[in-house]
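There's a structure below that I have some questions on.
For this view, one protein chain was removed and the others were kept in their places.
Take a look at subunit A:
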């Protein structure tokens, strides 16, 4: 116990234990998935290697700590505007990425920091984007809701608009014949959008390789699912599209379901829909305390019983797949990474004023841009 408290001594203890002592791989029972228009679903067990476990743990912890740091910076007014935090939902982003590859495509709405990370962004450039600096992933031009990486199309601010966009990406995959697919995410609030049903229709008609994923965190802003939706069985809302309802707090459940869905798509069967039942600890955004429409008891209950990081940690520890010290080391390393990123994000300069008119058009000659008065001359660059 004393050794746990003194990190230095703890690492000495950890290094004296060889890695041959750890279980390299274990199989876990995972919750059965509810099926819609499917005879069979994903398997009821999932195999986790030590390496995978450590990787998922580290990534989820990184997302968690990054979001909490964003909360801090927002309260210090260093981050402005909209900031929609993902803590509590980590198993979704990490589990999905575990079921696809980086050559597949993904698009989501505005609660996007976690995905920006799993899709190849660094904490540094994500945080610097939140603080609006030139080192940000979108050079400070986009902010929280408009971050992009290779095969990741944001970060989208208009509820529901990202879903048809994702189907367009899937159409391109089919058109180009590259065996890739697109994961198109939306929330329980967006699930009632007409354009999503339009997208269900066209994706099915044309058999597009798209995985629709509804991240149901029970609340669309301040409106609970019962108050917004005549049917809260979001995995069935695709009607003729087969669906799965999955425990979104269990990274292994999410991963297995995603693998299953990806196989379905890649076999040319067309779209499939996954509902991930998950939860956000924060309010809708930083301007929402998140307790006027739900109780603190409810939030606390989810934290203590279903936290995705704790669930993975308990599994690994109880199966001797890692040691407490080792996980603590990861925590410390993550904390350092976040601190360094925050340091960068708060000291990197803001974008130069020359950037005001850059990136209006691609591959174009520079042209004059109308400024606030007729006498100021601004020039755009591509």
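To be clear about the criterion, a residue touches a chain if its C-beta (ideal position, glycine included) is under 8 Å from a C-beta of that chain, and two chains touch if they have at least 3 such contacts; residues count from 1.
Convention: contacts and distances are computed from a predicted model.
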Quick one: the chain not pictured, UniProt calls it what, "28S ribosomal protein S22, mitochondrial", "Pyruvate dehydrogenase E1 component subunit beta", "U3 small nucleolar RNA-associated protein 4 homolog" or "Orc1-like AAA ATPase domain-containing protein"? "Pyruvate dehydrogenase E1 component subunit beta"
Considering the whole complex, which of A:74, A:115, A:153 or A:279 touches the chain not shown? A:153
Tell me which residue among A:65, A:84 or A:105 touches the hidden chain in the full complex. A:105
For subunit A, which residues touch the unseen chain? 105, 107, 138-142, 146, 148, 153-154, 156-158, 161, 163-173, 175-176, 182, 194-195, 198-199, 201-202, 205-206, 355, 358-364, 367, 369, 374, 382
